[in-house]
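Note that one protein chain of the assembly has been removed; the remaining protein chains are unaltered in position.
By written order: A, B, C, D and E. Residues from 1 in each chain.
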Amino acid sequence: MKLKQKLKEYWHKLGSPRWFYQITTNWVTFFGGSALLLLVTGFVWALAFAPADYQQGNSFRIMYVHVPAAMLAQSLYIGMGVAGFIGLVWRMKLTDVAIAACLPLGMVLTALALFTGGVWGKPTWGSWWEWDGRTVSTLVLLFLYVGIYALREAIPDADLRARASALVSLVGTVNIPIIKYSVEWWNTLHQSASFSLTEKPAMPAEMWLPLLVMVLGFYCFAGHHVLSRMRLEVLTRESSSRWVAELMLNKNAVDGTPQTSTTDHGKG
Amino acid sequence: MTDALTLQFDSLACQRDGRALFAELNLTAPAGTCVELLGANGAGKSTLLRTLAGLHSQYQGTFQSPPAVYQGHRLGLDELLTPLENLAWFAGLESCVFDQTKALALAARLGILALAHTPCGKLSAGQQRRVAMIRWVLSGRRLWLLDEPLTALDTHAQAWLNEIIAEHCQSGGSVVCATHTDLSVPLKTVLNLRPPPEQASW
Amino acid sequence: MTDALTLQFDSLACQRDGRALFAELNLTAPAGTCVELLGANGAGKSTLLRTLAGLHSQYQGTFQSPPAVYQGHRLGLDELLTPLENLAWFAGLESCVFDQTKALALAARLGILALAHTPCGKLSAGQQRRVAMIRWVLSGRRLWLLDEPLTALDTHAQAWLNEIIAEHCQSGGSVVCATHTDLSVPLKTVLNLRPPPEQASW
Amino acid sequence: MVGALLLREWKILLRARASIVNPMAFLLLSTLLFAIAAPQLVAEPSQQASGILWVLVLFTQLLSLDAMFRRDYDSGTLEQSLIMADVPFVAVLIRIFVQWLGTGLVIVIATPVIGPLLGLSWSAVPGTMLALLLGTPALSLLGSIGAGITVGFSRGGIILALLVLPLFLPVLIFGTDIVNAAGAGLNYTAQAYWLALITLVALIVSPFAALAGLRISVEMQ
Amino acid sequence: MVGALLLREWKILLRARASIVNPMAFLLLSTLLFAIAAPQLVAEPSQQASGILWVLVLFTQLLSLDAMFRRDYDSGTLEQSLIMADVPFVAVLIRIFVQWLGTGLVIVIATPVIGPLLGLSWSAVPGTMLALLLGTPALSLLGSIGAGITVGFSRGGIILALLVLPLFLPVLIFGTDIVNAAGAGLNYTAQAYWLALITLVALIVSPFAALAGLRISVEMQ
Partner (left out) sequence: MYFDSFAEFLQMGNHGLYVWVAYGSTLLVLLSAFFITRSMARSGEESIRWAILSRQVEPKNES
């Protein structure tokens, strides 16, 4: 009972821009810092310390960027669907900013998953591209992203753009599992694949640990990315309110802005 | 019953692209009034009417209005269908039985009886507007939202328009009519849209 | 030169679907006249204007008219482009240099200077019509064919329209204007479209 | 309400008579295109016929989806049916149904002619017709979502394609599978149930989503 | 005149930004459809790839043709450009050119990506690009005739397809021929000249025919 009330309170607060801005200040720092740490560790570990696969050799290292990119691409799409749902039901304007932030990142990460997959495929399969369940569903994901992007570009009015993209991301999300499973089913029926992506090799820990680090790093990066964009939008929307004025002018005077601490890790 | 027909605005203000168009409106118009909506070009008359019709959702404040007939610049007549067929479709939309006798009587009154079986695409601008006028009368809805209904009407038709509006108000209906030319109907309330006092800063 | 600007009809009659719309017209309007085209709804005003503009080819008799600016119900403004860009395009069509200073001066006069850089799709009906008015003035053509130009204009804009037409006529241009509301311009010739005396039986 | 709305659609269909013949003519023409561009493909009964047939069906669908709400939108009829309709949902559903009659059903009926031309074996024709009968309603229904949201764009055609083709994918996969199974004389009950399920889900979800999309489009006007 | 008209098209293209990405995305999407519907076709470098590629090009073209004059027609801009233009011919030609930039050229550029996905061998890619470069202008030019005549119909899409597909056949035939020859390492100069000739004839004839069609459409209004 108490928990429910707490949750409800939290929910209402989420609608308040000021509260959102304040609470996420630390989150952004946290995500940014962790992303920097994890990604640097992950990159070095994956490139230089993880052992090579006894069959695939060193091309196996591509997995450490390919899999996180593919996972994040899907997660960001689901995130857009969730944001779309919240936006449609509760008419929360911030959700559109979340969609707008997830969209380009998800799009390039999907493209990246396709690209790294292709680059991996060349030495492993002997070709850049094979029509297979995973590849097809990733390609479809890219099209869904591009479709929503095109739709957003075509609608000038911000309010309507928000509603339209919320609707489409929601519908698309419902469709994702359907596409995924039907495509995989189709593939197993038609082509008995000479390779299996679905069966996870029993990897030793020194192989999957760096993967875990990379995946977490990617997720933290996405968290940082989406939150910073949402915060900027909140500031812009609220730019004439007192708390923003105080915040911005204060920042100006002190100059040691809380933001810069999170922005340094790009050099890594 | 009469209460349901009252049109009421409580500090209603419409926005476009987040910009307030006019100063907040307050109005209570009992059944039987014709509200004449005045304002310069770009004052927000069309936007207000679309808001009342439920076609525009960027507004602040509240309004209370019964389900309405809305007539914008696009008439809503299919050009392949004849006036009678279009009218029958409108009746069907409202799940009413189409009263063809009444429709024909009105067509005769508005001088387009001979065109009742000509596809609407072949009618002139003013003739099409007359067909639309018949549809308002046939509809069961008591509030009419009319955006510049005098457009393209000749002198006769303008007089008919005034008659029809007056009759509708007399029978307890209400009208909100954006126009640049005065209507000559009794019981007219003028609502003037003025720019907002100062752009609200949010 | 003046001869080329004379508008002349010799027993001109337009048809729609093979049916004559109005009695044969005869007219000689020297440069500087504004012809007010009157007639009931469906009399054939729009059809006559489209014929003069070269957009309708079913007519009998002959007419002589210089190349003209035509303004129908569809304004011909691209909704993604701003008024200035649309005007520049119109100048380009006529292979003229676009006189931006003049365009801005006219926009200021017509009260849409602030909107010069807003896409036309975001303008209200009357504001769009004002943009179209600027285009007539900027065009080098001496004959204007206007179909119900008062539509959607507020009182100010109606006055401006009259001014602009009067100035155009004074500077030696001609105007043919279909309307249901009287224009207040000097040197006005009224041309009334009446139904043909008897439907030709063929 | 339903009667009057159907009557109107029927009349428009009769007046714009070409629209009934068109999808079929288009199908025939594309068959011809394939025969010319890739003669080896259609020379003899082959596995690929089912795939090509389905791709053609999708393209036909796409071309006709763009027009689904367009004329109503342009004339202002759409706006009126959102305002005036007792149950706007029904109005949308009827529009979808009529679009299906004009494409899906026409395609089903044309299959015995088109299929063999594309190299489909005769034994596969009944299965193909069943697959199309079960699958094409889903195409119309899912397509209506995209059509509703893009009706306000003048360059909607391709955005529409991008939005709906991914949604068509499962139908395509199960559809070709049925046709292949039918050709090979195998049982295809499972896939048929899947198709029917997809259509059913689409029937429940699509009209609402399409209506939401149409409301956005009308507001964009 | 040309400068101002091109400037306008350019601005519209920038405002409706998505329209540049779209034809390419659509091509990729159709490739995907084929791969799913007929996996055997695209599994390995094959003869049919050229045919399928060309059919896809035709469909992309068709989808974008429908929009060629539509927005100008609806806004009344088309009517104005017929009345006001110094040389209406130039206005139409520019419209066609811009449509080609947005589809034909995009397709040519996309070929190195799409072709191999469809099973086109790498050695055939340069020849294919040449064929497309020579052939797609003819598609835009010939297509404009149909687009001009059908722009007044709300259900133009399919009628348009019926009108222009027959015109596209010669391009299709020579085009696939070049691609096949290039794949087999043969000489294809003769076919390339033919394609160029077709494009040239189309360039001379089409704008006039399109203009005539547009005049009819505008008069129908």
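Heads up, the rule we're going with is that a residue touches a chain if its C-beta (ideal position, glycine included) is under 8 Å from a C-beta of that chain, and two chains touch if they have at least 3 such contacts.
Because the structure is a prediction, the values reported are computed rather than measured.
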| item | value |
| --- | --- |
| Touch with the omitted chain, as defined above, among A:Leu109, A:Val136, A:Leu151 or A:Leu216 | A:Leu109 |
| Positions on subunit A contacted by the hidden chain, ascending | 39, 43, 47-52, 57-59, 61-62, 65-66, 69, 104-105, 108-109, 112, 115-116, 119-120, 122-123, 221, 225, 228-229, 231-232, 235-236, 239-240, 244-245, 248-249, 252, 259, 263, 266 |
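Criterion: only the chains that are shown with their structure count from here on.
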| item | value |
| --- | --- |
| Chain copies touching (subunit B, subunit C) - same or different residues, decided at half shared | same |
| For subunit A paired with subunit C, centre-to-centre distance based on mean C-alpha positions, whole Å | 57 |
| Touching two or more other chains - residue numbers and ranges from subunit A | 140, 143, 146-147, 150-151, 154, 157, 183, 186 |
| Touching two or more other chains - residue numbers and ranges from subunit B | 17, 57, 73 |
| Residue numbers on subunit E that touch subunit A, as the complex places them | 16-18, 21-22, 25, 28-29, 32, 35-36, 39, 42-43, 116-117 |
| Complex interface listing, subunit D residues touching subunit B | 1, 3-5, 7-8, 11-12, 15-16, 71-72, 74-77, 79-86, 91, 218-219, 221 |
| Touching residues on subunit A, where the partner in the complex is subunit E | 128-129, 131, 136, 139-140, 143, 146-147, 149-151, 153-154, 183, 186, 190-191 |
